[in-house]
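Shown next, in structure tokens, is the structure this report addresses.
The complex is shown incomplete by one protein chain, all other protein chains being positioned as in the whole.
Coming up: chain A.
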Amino acid sequence: MVDKTVIAKQFIEAIPHARALGLELTHIGDGEAEIGLPYNPDLVGDPRTGVIHGGAVSAMLDTCCGAAVMSHPSAPGGTATIDLRIDYMRAAQPGQTITTRAVCYHITRNVAFVRATACDDDADRPVATASGAFTVERT
């Protein structure tokens, strides 16, 4: 199990787009994952406000959900997104790191179900939430 966690962590950090966004995997294991997205002016969606674009938040949510699936004890290996719904509650505060926590709350032989929440420093008011279905790849 420890080996799988190490592999998953290395795998996430080897994803070219995760590196381009500057994603940092801070926790993974037992169907849960936590990823941080440090503030970066390149990812701004509206230059007048400095708020990070929703697309960057979507990419982080997707990565975090995938990581949660791979770390689940019943998941044999890789995964791919079947569908992902994202709800945007509010704009993230410019300058703050956005942190996403994802939980794979149910898994079958073929499908994994995941929920995720993204917050900035104000952890009581989510920036965005996601829920999705992922494939369970056989190894």
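Here, contacts are C-beta pairs under 8 Å (C-beta built on N, C-alpha and C of every residue); 3 or more make two chains touch, one makes a residue touch a chain; residues count from 1.
Operating definition for what follows: contacts and distances are computed from a predicted model.
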Undisplayed chain, where the name is taken from the UniProt record, one of "ATP synthase gamma chain", "Acyl-coenzyme A thioesterase PaaI, contains HGG motif", "Transport permease protein" or "Urease accessory protein UreF": "Acyl-coenzyme A thioesterase PaaI, contains HGG motif"
Contact residue for the chain not shown (choose from A:Ala33, A:Ala59, A:Ala92 or A:Val136): A:Ala59
Residues of chain A in contact with the chain not shown: 14-20, 41-48, 52-56, 58-63, 66, 78, 80-88
